[in-house]
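If you scroll down you'll find the structure; I have some questions about it.
This part shows subunit A:
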Amino acid sequence: MFLSLLLALPPITALVCRLLYRKRRAMEAVNVLGALTTVALALGVATDIARHGSHEFAGGVFYVDALSAVMLAVIAIVGGTAALVSISYIQHDLDERLIPDGRRGVGWYYLGLHIFLWTMLVTVCLNNLGLLWVGIEATTLASALLVGFYRTKAALEAAWKYIILCTVGITIALFGVLLTYYASLQAAGTGAASLNWTALSHGAKGLDPTMMRLAFVFVLVGFGTKAGFAPLHTWLADAHSQAPSPISAMLSAVLLPCALYGILRFHAITLAATGTTFSSNLLLAFGVFSVVLAVPFIVVQRDLKRLLAYSSVEHIGLMAVAFGIGGPLGIYAGILHLVNHAVTKALLFFAAGEIGQRFGTRRISAIRGVIQASPLVGWLLLLGVLAITGSPPTGIFISEFTIAGAGLAGDRVQVAAGVTIVLLLGVVFAGMLFHALRLVYGAPERKAERGALAGERKISDLAWIAPLVPLLLVLVLFGIIVPAPISRLFEAVATTLSPVTLNALR
Partner candidate 1 sequence: MDAILLVVQVPLILLFAPLLQGLIKTAKARWQNRRGPGVLQPYRDILKWLGRESVVSEQASWVFRWAPAIYTAAILFAALLVPTVARRSPAPGIADAIVFVALFALARFWLALAGLDTGSNFGGMGSSREVAFAALVEPALLLILFAVALPVGSTSLSALVGHGWPNASDVCALGAFLIVAIAETGRIPIDNPDTHLEVTMIHEGMLLEYSGRPLGVLHWATQVKQLALLSLIAALFLPWGMAPGGSANPGQLLVGLLAWGGKVVILGLLLATIETGYAKLRIFRVPDLLGLASVLGLLAVVARFVVVH
Partner candidate 2 sequence: MLSLEHAGMVIDVVALGLLGLGLAGVLVKQIPVAIGFLALQGLLLSFAAGSAASFEMDWRTWAAFVVTLGVKVIAIPGLLWFILNRVAIQHEMETVVGLKLAFPIAIGLVLLAYWISDPFAASTLSSAHGFDAPNALPAALALLFLGLFTMATRKKALTQVIGLVTMENGIYLAALAVTRGLPSAVEFGIAMDVLTGAALMALVAHEINQLFSTINTDRLRTLRG
């Protein structure tokens, strides 16, 4: 059984890395090995689920279905890539004396990275929604130290806000979990009551609607804070911009979706319990508002990584809209968008990190001529920005198209939402591209940039881009065709999450 191995491996990798921090080569080797094995195992689990469908595990503690499979695959791939990219990234910072207590710090870094990865992997496999809550809180704790990794003033500030805000959110969510449990108590009685998804999703119809409404509100606000819905997203830009770039990639690409994952589980139950569009419309509202609020921050942004962070707010909003619209088409679009965004945003953060290191700054106004400094990085950034803003032939275009399509096929609220996001996406495109063009074109001026031109990097561009190739492939592939097995997996997600399958296109 892959799953047990998958869930056991990362902590081991983490500890071994920490122990071997004096022997750099060995540590990196372990890191690479662990990362690749994790990816392989996760993909194994995913294919297993795609083939044989969902199943419980370890006496019902773990339960993996299509949704878990998709999440596992994405988390593992992004995390694994981040682990590979980290090698050159961290080495550079080590040479630059940016890492507190040097080599030991590096050891801590790899420990943190793999633990962080592990908490997310576990979270999406848990059956019990209470434990799911525990898992999500654990992801916060695991990543908090990584956010503050550089222990600069800014980093600590970001870390502090991250912990406080997310913990507050999580605490609010706990109240929701509690109410859910109470609802199941009422429905099933003291003996049979449980927080297990397997139980709740079947008995959802019997749960007290009013109670579930209240519960969902708390869960949505709570996990929503973690997922980065506006106006609860305030920690997001700080954390993303201060964390080491590989970590930023993981935060944006998979941590936010993990929180969304939690919301989705409760959403499905609430949907079934209330039988109304109550929870859907709440999701829709948060989604649209997130996109709306992200736009101004994208348009007048000064910091490259913050730019990407706000784009994450926008995209998590889009996912919320998709799941809020619901129906086979909407959910399909949402899950597809989740995957596409993860892949694309990870690439962008890797590129941003490389640029930040080469130019010694993240200020957009201070960076010019990336393409001259390093064609590969520059083109990756430019094409990445074009991709994230929904240009074909990339997956984002397909998923955004499908979201809008699902929206305009729906009722008034959904049509309004669809139209709004389509119009806003135009503005986002203008903003993102404006910054991207200023970054990649032109000629580097400052000394640091000339240094960058001289190519003092220890690692060649090709070696740098190598680990990113799989992500690039997925990005383009999903823009041209979503392979049948994967597509079936997404459809399975749709059936998991929407108890009532209504035809999206009337």
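Structural remarks
Note that in this section a residue touches a chain if its C-beta (ideal position, glycine included) is under 8 Å from a C-beta of that chain, and two chains touch if they have at least 3 such contacts; residues count from 1.
The set was built so that all candidates are chains of the complex that A comes from, given by their letters.
These numbers were taken from a predicted model, which means no experiment stands behind them.
The candidate from 1 or 2 that touches subunit A somewhere in this complex is 2. If you check the complex, the residues on subunit A that touch candidate 2 are 128, 130-131, 133-134, 137-138, 141, 144-145, 148, 151, 153-154, 156-161, 163-164, 167-168, 171-172, 174-175, 177-178, 181-182, 185-186, 189-190, 193-195, 208, 210-211, 214, 237-238, 241-242, 297, 300-303, 306.
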